[in-house]
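What you see is the complex with one protein chain gone and the rest in place.
Moving on to chain A:
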Amino acid sequence: MDFDTPLFDTPLAEAWVRAIAAAVEKEEGRLTELDSAIGDGDHGSNLRRGFAAALTALDGLRPAGPGAVLSKAGTTLISKVGGASGPLYGKAFRAIGAALPGPAGPADLADALAAGLDAVRTLGRAEPGDKTIVDAYTPAVAAFRACAAAGAALPEAAGAAADAAEQGARDTIPLRARKGRASYLGERSIGHQDPGATSTALLFRTLAEVAAG
């Protein structure tokens, strides 16, 4: 192992959850606005509530590793958020956490993130192109994995994943929603960026930021 490469360890996992909580608080209005256009307008407030609860749950926790941090965050999201985003992000973080027993390098983190994507796809029964979280999450994992395979360090891989997720979120604009509440709008969902894909892009951007230090 190359010891100059920063690892995704417990402090970094905690920093990630804190950064997400701060980001969803800051972006609550934008997420809610996107969700009002094609959903029911509570995506921002639900995520803010969920990650605030996750921070509280982490207080006083002595996590056994980075995975324990993310698993706890995931469990909290399932218990506190409701809606679709609670179980989807909750299951994702639990799956990522389960795949990270100890500090991880880029390749292991790529696998863990992919496990999270599998959890989202299984629970939501969504495919790329359905105009959901999956549309940002799938290219993010692919970019992260490609960078890791090419020997990139964590900050670089996370940065590429964030860029890919943001592009994936923008690419949902012309899509017609086939899952979630936006699917009830049919053709009228076209022309709006998916709020779930947008919050996923936010999650990957915060990962890139905390990895960059």
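Everything that follows uses one rule, which is that a residue touches a chain if its C-beta (ideal position, glycine included) is under 8 Å from a C-beta of that chain, and two chains touch if they have at least 3 such contacts; residues count from 1.
The rule is short, and it goes like this: contacts and distances are computed from a predicted model.
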Would you mind picking the UniProt name of the chain not drawn here, from "Ni/Fe hydrogenase subunit alpha", "Heme exporter protein C", "phosphoenolpyruvate--glycerone phosphotransferase" or "Tripartite tricarboxylate transporter TctB family protein"?
"phosphoenolpyruvate--glycerone phosphotransferase"
Of A:P6, A:G82 or A:G105, the residue that touches the missing chain is A:G82
Pick out the residues on chain A that sit against the missing chain.
32, 36, 38-42, 45-46, 49, 78-88, 123-124, 130, 178-181, 183-186, 188
